[in-house]
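A single protein chain has been omitted; all remaining protein chains appear in their positions.
A, B and C are the chain letters, set down in written order, and residue numbers restart from 1 in every chain.
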Amino acid sequence: MARPLEYGEQVLLWEAGRGRTFSFVLREGEVFHSHKGSIPHGEIAGQPEGTRVFSNTGVEFVVFRPRLPERMMKVRRRTQIVYPKDAGWLALALDLAPGMRVVEMGTGSGAFTILLAQLVGPGGRVYTFDRREDFLENALENISRAGLSDRVEAGVLEAGEPFPVEGEVDAVFLDLPEPWLAVSPAYAVLAPGRPLAGIVPTAEQLKGFVASLEREGFVAVECVEILERRVLVREREGVRPFERMVGFTGYIVSARKALPAGKEEGCGG
Amino acid sequence: MARPLEYGEQVLLWEAGRGRTFSFVLREGEVFHSHKGSIPHGEIAGQPEGTRVFSNTGVEFVVFRPRLPERMMKVRRRTQIVYPKDAGWLALALDLAPGMRVVEMGTGSGAFTILLAQLVGPGGRVYTFDRREDFLENALENISRAGLSDRVEAGVLEAGEPFPVEGEVDAVFLDLPEPWLAVSPAYAVLAPGRPLAGIVPTAEQLKGFVASLEREGFVAVECVEILERRVLVREREGVRPFERMVGFTGYIVSARKALPAGKEEGCGG
Amino acid sequence: MARPLEYGEQVLLWEAGRGRTFSFVLREGEVFHSHKGSIPHGEIAGQPEGTRVFSNTGVEFVVFRPRLPERMMKVRRRTQIVYPKDAGWLALALDLAPGMRVVEMGTGSGAFTILLAQLVGPGGRVYTFDRREDFLENALENISRAGLSDRVEAGVLEAGEPFPVEGEVDAVFLDLPEPWLAVSPAYAVLAPGRPLAGIVPTAEQLKGFVASLEREGFVAVECVEILERRVLVREREGVRPFERMVGFTGYIVSARKALPAGKEEGCGG
Partner (left out) sequence: MARPLEYGEQVLLWEAGRGRTFSFVLREGEVFHSHKGSIPHGEIAGQPEGTRVFSNTGVEFVVFRPRLPERMMKVRRRTQIVYPKDAGWLALALDLAPGMRVVEMGTGSGAFTILLAQLVGPGGRVYTFDRREDFLENALENISRAGLSDRVEAGVLEAGEPFPVEGEVDAVFLDLPEPWLAVSPAYAVLAPGRPLAGIVPTAEQLKGFVASLEREGFVAVECVEILERRVLVREREGVRPFERMVGFTGYIVSARKALPAGKEEGCGG
């Protein structure tokens, strides 16, 4: 019943034992090469996920479709990306659900756009903006490779300009060096009570971001950082955390749109 | 356009300035009481999210629907729950998307069931099992309060019994004291290549869990722990992490189902 | 051979099994009271460290002299203190050794003064200053209780005033809300090349502190934060980190005094 891997799809090769992974798009007639030997794409196409394949030098691999974290990490990067450890927290903070319409400002390489697009599903809509057209082009290729183009609309926009989106949206995500520029446009486009979130790298940006949120009518502001530590579990070596870890990626922020006091908008809502 | 809050819905009251929150179901004729004064439910019903309301003692609150993290944290607890910081990572590891069919073993209080149900959406399906009928009853009430009952099926099951689910599922989540008991049944029900994840509190359980995964045909095993640190951002006090934090909730694990070597299942897949 | 506990000494009672500790000064004729029963001081005086004693209700305790971490944590607090986790890092950064002469600005409750005094030993000297005479009085009592008064000199001083110390010192520690005020006086009193260290609670103070260090001729500036996580090891429950931890105490900083370029002070040094 499992849908076989097809030409044109992105696949993930997992090297048995070592845990290294390789990602590429299946193309008829092409061959995957690495220092562990080569595998014709034709040996992968038509197989289900989870199939074991062997390189010409006898190294074992297992073929998969990339999951969401791998599709995010394997984008062609033109910018810093939002890491899965932060993206998971953000997905909850933005209260994502199928069918939602969401705005992203700061498309970057499109890693977080991929998360948004997967979670709102084909019935949802992701409006993503960046000031750099070349970033957008690269991001749209990444989104296409992830098979999610049908639900994503992208456009060039400067931080601070109003979002060219009709009606209210369910969530807004900001990934900008000066997120405070986009807080007022975000307020304008968000449905009342719905969440905004963002990520910034420094304490100074965090302070400026939070100050603008509080000034522009957002409440319930939360700021966190997420540390992910991998743990090594081996029969012989025993259980212990890895020696190296990512110590920091960014401060992440969420908040919710409150209506102005005394405003009667709600009554006819 | 925003849908007003209605009787029967769960609401979240956010106390202005202090950041404390209160959660309850709106009932006609009832009154919310706290040491900050009282608010008749009738002043909330019919308002949009984001509306500011005042208690009879003049304290300001903002009314919201709970987002996913709050719906998880505010369940009536009969057990330890999966925390949002871990749940975000797990949502990505399980590669959740609208329309998926997923199995959960160890319903507990239903917090993670709520996440699964929100993210697979009304077109998806969550099959959740627990050995304790009383836990299931409480969890189902929590799921109902979150408005997600339409996509959840629950049943009593001992760890180790086969999952009574027709066809293959897209993901399996295990939250059990002895997760190794459920690894073989999980393998049986999972589509090839698809992810399994779980959470355990101790190094010993982690070791036993990982050993069973590797024995039963899972690969790409990852073990991590997630630390969330809240950051205080105040104009006067400045930016600094909170003094207290949750230091540990559990080790989280993900893996993918590989097919046995040489098995030709894939060809007709 | 072990020196018995004497009247006038500070002792630490460790409650068997539970791990709670109680600290007090042994006084002839007095009785220790807790909800676990009472123990006459006379049953402790004359015993060596490590002796097991029993309260009148049969609860077992073990008597100890407090180690350095406990002497620091058990000071009577009038201020925030430097925690042992940070103090250990600082002791190394300050390159402490027996016989050294060191300056501390911001005595507070004297917890870190106790560390300095223990590690420079009876042949060393700690010059500690605070702007608040009442803080100094409390700190000197804490230092006396720790039996370290012989090597400590204290004085009232405003941040920014020159340190009233003759000759050069081996290390300077600053624990001040505005540490930049004391950087220039610290430079004046430090031997060339020797270390300065400090602790501050916010990102803004950290930035101001570092800027002043670089401006005033310090180099090799390092900024870190230390997280300590307790781990629970029980035969039945297994090995896992504690659920709660201290998430943050302060940013700690160290630097070294460089001489101005071209200065020939060194030649006759």
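The working rule: a residue touches a chain if its C-beta (ideal position, glycine included) is under 8 Å from a C-beta of that chain, and two chains touch if they have at least 3 such contacts.
Being a predicted model, the structure only gives us computed values, none of them experimental.
A.B. asks: Check the options C:32, C:64, C:135 or C:180 and report the residue that touches the missing chain.
C.D. replies: Of all options in C:32, C:64, C:135 or C:180, contact with the hidden chain holds for C:64.
A.B. asks: Just one of C:47, C:80 or C:184 touches the chain that is missing; which is it?
C.D. replies: Within the whole complex, the residue contacting the unshown chain is C:47.
A.B. asks: Since one chain has been left out of the picture, which residues of subunit C touch it in the full complex?
C.D. replies: 1-4, 14, 16, 19, 21, 46-52, 60, 62-65, 67-69, 72, 84-85, 87-99, 115, 118-123, 167-168, 191-195, 203, 206-207, 210-211, 219-233, 235, 238-239, 241, 251, 256-262, 265-267, 269
A.B. asks: What does the interface between subunit A and the hidden chain look like in terms of residue numbers?
C.D. replies: Looking at subunit A, the ones touching the missing chain are residues 201-205, 225, 229-230, 237-249, 251.
We take it that only the chains that are shown with their structure count from here on.
A.B. asks: Can you grab the rotation angle between subunit A and subunit C? Superpose on CA, round to the nearest 5°.
C.D. replies: 180
A.B. asks: How many Å are there between the centre of subunit A and the centre of subunit B, using C-alpha atoms for each centre?
C.D. replies: 20
A.B. asks: Spell out, as numbers or ranges, the residues of subunit B touching 2 or more other chains.
C.D. replies: As it turns out, subunit B has residues touching two or more other chains at 203, 225, 229-230, 238-239, 241, 251.
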